[in-house]
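Since the structure comes first, as structure tokens, the remarks are kept for the end.
With one protein chain held back, the other chains of the complex are shown just where they sit.
Up next is subunit A:
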Amino acid sequence: MREITYLEAVREAMSQEMRENKDVFILGEDIGVYGGAFGVTRGMIEEFGPERVRNTPISESAIAGTAIGAALTGMRPILELQFSDFITISMDQIVNQAAKLRYMYGGKGKVPMVLRTPAGSGTGAAAQHSQSLEAWMTHIPGLKVVQPSTAYDVKGLLKAAMDDDNPVIFYEHKLLYKTKGDVPEEQYSIPLGKADIKREGTDVTIVATAIMVHKALEAAAELDKEGISIEVVDPRTLVPLDTDTIVESVKKTSRLVVVHEAVKRGGYGGEIASAIAESDAFDYLDAPIKRVGGKAVPIPYNPELEKAAVPQVPDIIEAVKETLNKRITTHA
């Protein structure tokens, strides 16, 4: 199969959809001839023209609201927010408008839009351009939240997001843009709410999101050398969450480590851990659930400090070993 980058997969998913459906258009800052801050839309204005690849002013509130208003009246916009940190500026429109209009209106009207946005650290852009704020979005009823980790997944999940009749927050990790994978040329859809087992194993389940899927796989390869068999589950979408796949995996391995780049405190890992604690997988646990997440600190500029602020492979290995060394004992 043909190999392309994650970034090319995003662009291809959008381009193919825009050829099929004239109601789909993109709007965002510098997405025209510049091609977007990360080059995702490069070449698209040449193919689709400035009406459908709409370069906008630096007005995150207005462009989010414009996307919502257009979606409410029959278009299917894709909003590119240049950095996911800028969601803060468009928060009213996303949280109070997009997520709630349908419910507030008693089920009349729908907001079929995709908000694509690059997230995460690792580029040296420091505290205001490196955050992972996805847990905020998962807290809001009415939104769906997607975090693809591979080129194959990103293309199929973006197709599903564009086909969805609800507002979908679609997080693309900056460091994944250049990663390559086998991606079919034709359109395909990966349903929202379907986790993927990225590696099968028997000793410990690691549930990891976005770039942490790759770090978890690296950790799993290292641990394999020591005879420890790791199962890596990638939820792919946080809302809806495929709890069943995670529960089944934990029932098999009896141990769970949850890993995300976002700050651990209040992060989505707590939700996954709770889902297991509330499920019948709880009885299968042989050790306490372990969460690995970013430190509660703004992302710093210095590269070594930046790395230290978010989970690295050794942190994951250490967490796995801790769960293996701890046993739940029954106090009679």
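Methods note: a contact is a pair of C-beta atoms (placed from the backbone, for glycine too) under 8 Å apart; a residue touches a chain by one contact, two chains touch by 3 or more; residues count from 1.
The definition used in the following text is that contacts and distances are computed from a predicted model.
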Name per UniProt, for the chain absent here [options: "Multiple sugar transport system substrate-binding protein", "Pyruvate dehydrogenase E1 component subunit alpha", "Sulfur oxidation c-type cytochrome SoxX" or "Imidazole glycerol phosphate synthase subunit HisH"]: "Pyruvate dehydrogenase E1 component subunit alpha"
Residue touching the undisplayed chain, where the options are A:68, A:135 or A:212: A:68
Omitted-chain contact residue, chosen from A:87, A:101 or A:183: A:101
Contacts of subunit A with the absent chain, listed as residue ranges: 23, 25, 51, 54, 56-57, 59-75, 77, 92-93, 96-97, 101-112, 141-142, 144, 165-166
